[in-house]
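Structure record follows, encoded as structure tokens.
Note that one protein chain is taken out, while the other chains of the complex remain in position.
Letters are used for the chains, namely A and B, taken in the order the chains are written, and counting of residues starts over at 1 for each.
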Amino acid sequence: MTRESRRAWLTFAVALGWFFLLLWPLTGIKADGSLTFDQTLAIFWRVAAAAAVLVVFWRLKRKGSFDGAGRGLATARAALARGISVVPAWIWWILLAAGALSYPLLTNRYGQDVAVTVLVYICLGLGLNVVVGLAGLLDLGYIAFYGVGAYTYALLSVNYGLSFWLCLPLAAALAAIAGCIIGYPTLRMRGDYLAIVTLGFGEIVRIILNNWMELTNGPKGIISIPPPSIYVPELEPTLHFVPFELRKITYAYYVILGLAVFTVVAVHRLNFSRIGRAWEAIREDETAAELMGVNTFLLKLLAYAMGAVFGGLAGAFYAARYRFVNPDPFTFIESAMVLAMVVLGGLGSIPGIILGALALIALPEVFRGFELYRMLAFGGAMTVMMLVRPAGLIPAKRMGQRSEERD
Amino acid sequence: MAEPILEMQGVTAHYGRIQALKGISLKVFPGEIVTIIGANGAGKSTTLMTICGIVRATAGEVRYRGEVISSQSPDVLPARGLIQVPEGRRIFPRLTVSENLDMGAFFRKDEDGIRRDRDLVFELFPVLKERRRQPGGTLSGGEQQMLAIGRAIMGRPTVLLLDEPSLGLAPLIVQQIFRIVKSISEENKTTIVLVEQNANLALNLASRGYVLETGSVVLEDDARALLENPDIRKAYLGE
Partner (left out) sequence: MEYFFQQFINGITLGGVYALFALGYTMVYGIIQLINFAHGEFFAAGGYVGVIVLSFLGAHGYMGTHPWLCLAFSLVLTMGYCAMLAMAVEKIAYKPLRRSTRLSVLLSALGMSIFLQNGLMLTQGVYDKAYPTAFVQGGLDIGGVRISIMQLLILGLTAVLLFILNALVFRTRIGKAMRATAQDKVMSALVGINSNRIISLTFAIGAGLAAAAGIMVGLYYGAVRYDMGFVPGVKAFAAAVLGGIGNITGAMLGGFIIGMVEIMAAAYVPHGGEYKDVFAFIILIAVLYFMPTGIMGENVDDTRV
């Protein structure tokens, strides 16, 4: 046992003792006046065992025991990459498209339900990515735009009978306006102030939705929102078009797939446009960007508005899909969830965010039995991710840090 | 000559990927005044920060009183007598003058000794006594330099590292400060490492000097010899 490893194990022991002291009061002191250790120890031993495995693993890695395995993995990955590049890219695209289109035929209702949720979060994640990933503005109230979109469609369709397809651009426009309203007073602030203020705005939107009874019907929400409908041709007796409601989950899947594809293409185009480059310039060094003639204020406002657009679209779909809205889904924790997807996947990286959405929505579905621990794991994962891989699972190719963060 | 009290052996240091020190070796003996001169960006301040452990040495060793200190945490060194007055003085701007001095004696527990040293500092720099209730940030540049040196004295240094004490000060004040540095060296037998751009002033005060260029020691000699060296006169003394 070397001195270093003795120190590592000593730290480990102290940490476990500390953990026990923190855990026991919460689980061992009972209101009936008894003191127990059963429940505490049950949790404690599991955590201790898991932590011990991690420490051993980490020690071995430090010693270089996994270097061989790491090299093997690297060669395997290189071989895989070669294998993939043998087949032209367009074939992969066609396969991907075919897979996405035929997905409802191959799965049951439940599978489609999960897929729809994942696609909604892909839209939200990519929208938030415009604000956080491209322009570098931390937004903790992003879910408000989702809410604005959902209520826009709900109110317009229930009160005025407007169709879903007409409401989509309206929802996007209203969300963009909301983005400007939120963005205008906040954009002169520094990074972390921006975070807390957007959080405050998100909460304000939720409180208004909850309390403005005349408009939103408060916590009871709005019911019987019509699903999207299309006109299908009918030949009998003569050729005419009849409205057909896309009620089934399969149709909802295709609608959100379309929206998600639109979002991916739009965000990709934005990223590599003149505006996208300006956003990145602002993210990297705002002062320098301004000196180079970038209108930083207008562009930051535009980032907010553009990000909000995708949130609004996803929101309108949400209202049409569940045919019911109330303020409950639009909480801070949802904002945090979307943000976590973006960060987990990789800020500014479109494939990363898609992977992030898949990981955070689909994985908990697989581990259904651990439903209770989902948010606990999610919070822990967010911290661990920042500690071990802050750039995300699939880091974006062009990423730096904001100038104000450097010392 | 005796054992060196402070020694660097092939020390390198990096800022990110940029190598700031490319293998510095130097020796400082007890009681002497050594100066490190060189142009802007030669690595003089980095050398001092590496001695104090603020910048981590990526190779080589720093020894203090015969013991390797380059892997130690910087905050244990002042208590062992290694104290720096850093570039730009770094006064705590929202602590008062007397609180700044207290911070210099942070690791000390002997209340009486601290009080005596505070009186000594006020004697050396009477202006600090006048302003002792003022926040450090409100002092003039010269007063701040005095406060920075006073703060270092409060730690009773064995080796005092001074980084550009003349920077941005009027010549009269510079002379006053150099006089006091000399007296600290003479009266307390404090070893002094002085980093300066004003090579003339520094070489007149010091007994030996090192010349730094882009992270390496290019020359070391007695101060007098350096003063007379034609290359040095041309490069650093403006002739």
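Note that a residue touches a chain if its C-beta (ideal position, glycine included) is under 8 Å from a C-beta of that chain, and two chains touch if they have at least 3 such contacts.
Keep in mind the model is a prediction, meaning the values are calculated, not measured.
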Contact residue for the chain not shown (choose from B:G104, B:G150 or B:G209): B:G104
Hidden partner chain, touching residue among A:A195, A:A289 or A:A314: A:A195
For chain B, residues in touch with the removed chain: 52, 54, 73-79, 83-84, 86, 90, 92-95, 99, 102-104, 106-107, 151, 155
Positions on chain A contacted by the hidden chain, ascending: 18-19, 21-22, 25-27, 29-34, 138, 185-186, 188-193, 195-197, 199-201, 203-204, 207-208, 211, 332-333, 336, 339-340, 343, 347, 372-373, 375-376, 378-387, 390, 401-402, 404-405
